[in-house]
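With one protein chain withheld, the remaining protein chains of the complex are depicted in position.
And then subunit A:
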Amino acid sequence: MSVLSIVVWIIAYPLIIFCIGVLLGGYERKFSARVERRIGPSWIQPFYDVIKLMSKKTNVSHGYMHDVAILMLLGGTMLTLYFVPVPGFSYFSQFGDFLVISYLLLIPSLGMALGVGETANPNGSIGISRALQMLAGYEVPFILTFIGVAMKEQTTSMLDIIRVQQAGGFWAWGLIAHPLLGVAALIALQGMLNEKPFEVIVAPHEIATGPMTEMGGKYLGIMFIQHLIAVPLELTLYINLFLGGASNWLEYLVKLFVLWTALISVNMVFGRFRVDSAVKFMWKISLPLAALGVIGIMLNIA
């Protein structure tokens, strides 16, 4: 890969993922509207929302750490993005495997915790404490599923894992080859994306949108942008580990939208857990499934 193309990709990649995030966000709103017997907004409504928020004048700040932490939230997500391979761009993946990604994935959560904690709004603080509890809930099974995949494929490189799956065809996809790990990761992914029944962090009726309560204007705009990048990022992680990755952008987008449809369908028909129930569910269902999957791989039966 030439230096010029790397530079172009560094600039273009987050923008492309952001655009995909906008489409996924718009699709979610359109999809949920149809289920709810509404027409719903435009497909690119999230883009309009971001433009509106980012064009607002900032009149109130909660201090230096608040401002920095919000950038940490977005920066951490964008940094993680570079290590997740997509068709045509996997340059940085050779320098960082899944372990790097799992470390980097923590940065946005910590950034949000620092920034929201600085506002000292109790709704925000409760939201953050819930976010960290949920992190403990979904992170362990998700990491464990990766350990299982890594043990099976004898590599921690996401690129190699994709190659193995693509070489073996459909039956080599992670979800088919080791279904326990695939299902465990899928449940963890639902929590990671803060979709119901694990939508405990925002929970408008309980804590008035939690971390977002004290955010407005550009701060909220940055949170929106981060969310719009984080959604395709986390879905791509799952696609790469369990759905055979993608060899071209069409395949990638199809897998992205199919997976997203499955997750938001669950989101539409469930209420939200209490936070303790959400963590318990992760530890009682997702974690044992992942552990069984790993044991199966150790015993060479899955």
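Here, contacts are C-beta pairs under 8 Å (C-beta built on N, C-alpha and C of every residue); 3 or more make two chains touch, one makes a residue touch a chain; residues count from 1.
Note that contacts and distances are computed from a predicted model.
K.L.:
Any idea which of "Transport permease protein", "ABC transporter", "NADH-quinone oxidoreductase subunit D" or "Preprotein translocase subunit TatC" UniProt assigns to the chain that's been left out?
P.N.:
"NADH-quinone oxidoreductase subunit D"
K.L.:
Among A:Ile10, A:Val35 or A:Leu110, which one touches the chain that has been omitted from the display?
P.N.:
Considering the complete complex, A:Val35 is the one touching the chain left out.
K.L.:
Hey, which of A:Pro197, A:Gly216 or A:Pro288 is the one touching the hidden chain?
P.N.:
A:Pro197
K.L.:
Identify the residue among A:Thr80, A:Thr119 or A:Ser286 that touches the chain left out of the display.
P.N.:
Of these options, the touching residue for the absent chain is A:Thr119.
K.L.:
Since one chain isn't shown, list which residues of subunit A touch it in the complete complex.
P.N.:
Output for subunit A: 32, 35-38, 57-63, 118-123, 126, 196-197, 199-200, 203-209, 268-275, 277.
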